[in-house]
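Attaching a single structure in structure tokens format; questions to follow.
Just one protein chain is left out here, and the rest sit where they should.
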Amino acid sequence: MNLFLQQLVNGLSIGSIYALMAVGYSLVYSIMNFSNFAHGSVIMLGAYFGYYAMTLLGLPFLGGAVAAALGSAGVAIILERLAYKPLRDRRAPFLYFIITAMGASMFIDNSVIATIGPTPKMYPNVFGQGPISIGHIDIGRVDLAMFIISAVALVALILFIDHTKLGKAIQATAYNMKASALMGISPSFVIILVFGIGGGLAGIAGILYGMKYQVFPQIGAITLKSFIAAVFGGLGSLPGALLGALLLGILETFVSGYLSSQYRDLIAFTLLIAMLVIRPSGIMGKNAEDKA
Amino acid sequence: MEYILGIFELSAINLVAVLGLSILTGFTGLFSFGHAGFMAIGAYVGGILTKNLHYPFWVAIIAAGLSAGLVSIVIGRLTLKLKGDYFCIATMGFGEAVRLIFSNMNYVNGARGLADIPQFKGASLAIPFVVAVIAIVVAWNLVNSRQGRNMVAVREEELAAQMAGINVLGSKMVAMIASAVLAGVAGALMANFIGFIAPKSFNMTKSTELTIIVIFGGLGSISGSVIGAFLLTALPELLRAFSDWRLVFYGLAVIVIMVGRPQGLLGGSELTPSGIRKMLADRKAKAAFARAKAGGRES
Partner (left out) sequence: MSVPILELKGLTKRFGGLTAVNDVSFRVEEGGISGLIGPNGAGKTTIFNLITGVYKVSAGDILYKGASIADKEPYKIADLGVTRTFQNIRLFKNLTVLDNVLTASHMSAKYGLAEALFRLPRFRRDEKALREKTMELLSIMGLADRAEVVSNNLPYGLQRRLEITRALALNPKLLLLDEPAAGMNPDETNQLMRLIGEIRGKFKLSVLVIEHHMDLIMGVCEHIHVLNFGCTLADGKPETVANDPKVVDAYLGAEETK
């Protein structure tokens, strides 16, 4: 029982990071209808922004998190303006968006390797040593921070989307961009907004993930997991992405705990393909017939 | 001399894989994130057959192509119905799964990789070139047949293709199998050329590098893919000093091409006499169209 609870807690902790990534990615998908496959690179940059803010500038953790969020949001918006907007203006085929995103990801990742270098960097330890024990369950300090901060960020996002004018504008645009534009909601503004929010969440995910492990140019690869989570939940659905991410996190820790960590990723990818085959619209996605 | 030959060998091997992806992405409009997975299958089949079972190169190469092709039938059945991003994510899942399977397989040494695979030497060094020429001819014949035209129609406008009696799923399947066979063959060539393979050589970066060559050469152009494969394989080898910046440049080039010149070097055109005639005729028509438009506005 204790092992079970311990795994559950670990699963929720890693799942909450996946959720931060998946929700941002899914948010952009809901508006743009394309996967921003450069999301992982934005997360990686967030980890570096946070790292340098805390080591070079000597900011406390919260300062680092803000720097990571703002920096990543900025990068995401710049990426949108420079790379995706020209394609949108030209109504380029969907394939071009994906290829551009892939190119952007390759550019960003390798720029970091070429300038900062591939050596992993350690965050300073700001949360203190040793796990916190509750009953028989140990929770790592970083894991606890991951869970709390992710939860706060996600709740803030949900409140923002459901209860503010801007949030409603995003929902309206996701539902029907043309009609919303006619109602006076500028699609261009909403697009910048979602890239900003998605980037901000990515930055926070980056700093947290960097603290749990280390910072290196390839950590963006972890976003593969957030794509899986988003597909599980249903691409474009925020509650779906959240649920998918938590389920994936829990599943992974249970596979590692009860089977072997070697099979963790393999099972995640196999489940991904199985899910796509059985129910591509995911747990919460709509299964609507396209209007041709 | 040997060094230069090596670069050409590598270019020829890459070319085989690139041609496969050219058929899939350039002509059929399907974007695969996991194509290195098919290469990995070919490389391991080829490696095991030549190293552990002592089969000759040719047998290994053919078996590698067939195995990748067989796997692609299964993967195609599962994923080709998926639309757009879902297909990309599914292929990504496939590529990673293949890599992880080999990483966990003790028979092939897991993540440490398979070493001491028999290498091409002497006369057998010609094998990659022979295979590359065959691949060019076959790919060229494919895209210039009715089956190839159907693929392009699927890329251009799926719905209209269906209305023209084209079995969209069938066409995608043919493209998928053709590209997987070529990737598998390229994998076996790679294994026998380098003599060593490891799962991490077939990660997503490998998949994207291949795609970049296709894009650079131009979507929908066999000759573009050929030129792209030689240029982009040889260039970084010759500019070793900037090796850190190679992928930075690739990434940037992709964005610039997509934003500024999405047809790439030769998109949709071929460097053949009739292809060049077509290009010129089209340029004339475009100019006439622009003139007519401008004239219409004035009146």
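A and B are the chain letters, set down in written order, and residue numbers restart from 1 in every chain.
What we mean here is this: a residue touches a chain if its C-beta (ideal position, glycine included) is under 8 Å from a C-beta of that chain, and two chains touch if they have at least 3 such contacts.
If you're wondering where the values come from, they're calculated on a predicted model, not measured in any experiment.
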Fill in the blank from the handout: Contact with the hidden chain, among B:Ile117, B:Ala153, B:Met176 or B:Ile213, goes to B:Ala153
Exercise for the section: Among B:Ile4, B:Ala164, B:Leu238 or B:Val256, choose the residue that contacts the chain missing from this document, as touch is defined above. Expected result: B:Ala164
Exercise for the section: Go through chain B and note every residue touching the omitted chain. Expected result: 138, 141-142, 145-150, 152-153, 156-157, 159-168, 174, 220, 268, 277-278, 281-282, 285-286, 289, 292
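We adopt the following convention: only the chains that are shown with their structure count from here on.
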Completion exercise
Given the complex, residues on chain A that touch chain B span 29, 34-35, 37, 82-83, 86-87, 92-96, 98-100, 102-111, 113-114, 221, 224, 227-228, 231, 235, 262-263, 265-266, 269-270, 272-273, 276-277, 280, 292
Practice task
Provide the residue numbers of chain B that touch chain A in the complex, in ascending order.
Solution key: 25, 29, 31, 33, 78-79, 82-86, 88-90, 92-94, 96-97, 100-101, 103-104, 159, 204-205, 208, 211-212, 215, 244-248, 250-255, 258-259, 262
